[in-house]
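Partial view: only certain chains, each at its native spot in the assembly.
Letters A and B name the chains as they come in the text, with residue numbers starting at 1 for each one.
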C-alpha cells in the first residue's frame, strides 16, 4: 500500500510538472523533462547529497513508467484539468506526505542526526517543485506562497517522535501522512500562509 | 579518433558557452565558468547521478585545457564569429552525437536498464546547455526550440539496438553519431521543430 501511495505521489507531481510546462509553451521533450524533474527531483537531490547512487529512479523503472504515463495522461486531459484540479491538489498533497516520510526514514537508515533526517524529508518532498520552477525560470513558489514546507517539517518531526516511542511503522506512516495532509488542507482551505518580513525601508 | 571527437565536442560546447556569456556582459571569470559549465555540465550531472566520482573532468586534465583554450580562442575571435557560425553549429552537432554515445555507453557499463542508458545519453548531451541557460537566467532553449534532444533520443536507441545485434563498436559509433548529426542538420535546414500543446484557454 505504501509503495503504491509513493507511485501516486510521483504521478501527482508529474501531472503538476506537465501542466506547468504546457503553460510555458515547452515542446513535448521539455514537457517530459519538467514532469520528470518535478516528480523525482526531490528524491534525486536527497540521494545525491547522501551518496545513495545510482539515484533511486534509475533502479526501479516503475517510477519512469508512472511518470511517462502521467505525462501523456496530463497532456491528453489538459483542457479538462480545471475540472480535476481538486484531485490534482489531493494527489499532490498525498505525495507531499509520503515523500516526507520516505526522505526522513532514509535519513534514519543512514544513521544521520534527527535534524538532518527532517531536512532530508523536506528536501525529498519539496525540491522537485523547486527544480521545476528553476527550470521554468520562475522564483520557486514554495519560498513565498502558502504553507507547504512547514507541513513537511511538522510531519517529519512527528514521524521521528513516534519512531522513538516505538509506534508500529504502519501506524506511524498513517498518522504522519494524515498530519501533513491535514495541515496542508487546512492552510489552503483558510488561505493561511506564513507572514513575510518587512525589509529595511532605508536600505 | 573517438577521444579527439570527444574533445572537439567539448571545445564546441565551450565556444557556445563563451559567446553566450559575452553576450550577457559577464566578466572574464563569469565567461569562463559559463564556458566550463556548458562543456562539462551534462557529463558532470550524469556522473553525479550514478555516483561516478570524482567526476570525469577532474581526472583528465585534457578537458580543462581544451576548455581554457577554446574560451580564449572564442574571446579573441568573437567579432568574427558570425563568419564561423556554420563551423560552430557543426562542432556543436558533432559534440551532441559524441556525448550521446558516451553517456549511453556509460549506462551500459554500469548495468543500468536500457531506458536509463538512453536517459543518461540525453542528459550527457543536453544538460550542459540547460545549466548554461540556468546560470544565465534564461529558460533552457532546448525545452522550446528546434529538434535537439529528440535527435539524442533516437541516437541513443540506435546505439543500444546496434549493440544488441553485436555490430562492432567502431561502426556503431559512426552510424549512431551520423544519425544524430543528420537529424539535427535536417531539422535546422528545414526549420523543423516539435509542436507545442495548446493549453486550456479557460484556465
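Just so it is clear, contacts are C-beta pairs under 8 Å (C-beta built on N, C-alpha and C of every residue); 3 or more make two chains touch, one makes a residue touch a chain.
Only a predicted model underlies this, so the values are computations on that prediction, with no experimental measurement involved.
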**Q.** Total identical subunits in the assembly as filed, 2 in place
**A.** 3
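Basically, only the chains that are shown with their structure count from here on.
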(Q) To test your reading of the model: what rotation angle superimposes chain A on chain B by C-alpha positions, in degrees to the nearest 5? (A) 120
**Q.** Centroid spacing, where centroids are CA-atom means, of chain A and chain B in whole angstrom
**A.** 30
(Q) Going by the contact rule set out above, which residues of chain B touch chain A in the complex? (A) 48-51, 110, 112-113, 115-116, 130, 134, 137-140, 142-145, 148-150, 153, 193-197, 199-200, 202-203
Q) In their shared complex, at which residues does chain A touch chain B? A) 21-31, 33-34, 44, 48, 51, 53-55, 58, 61, 64, 75, 78-82, 134-137
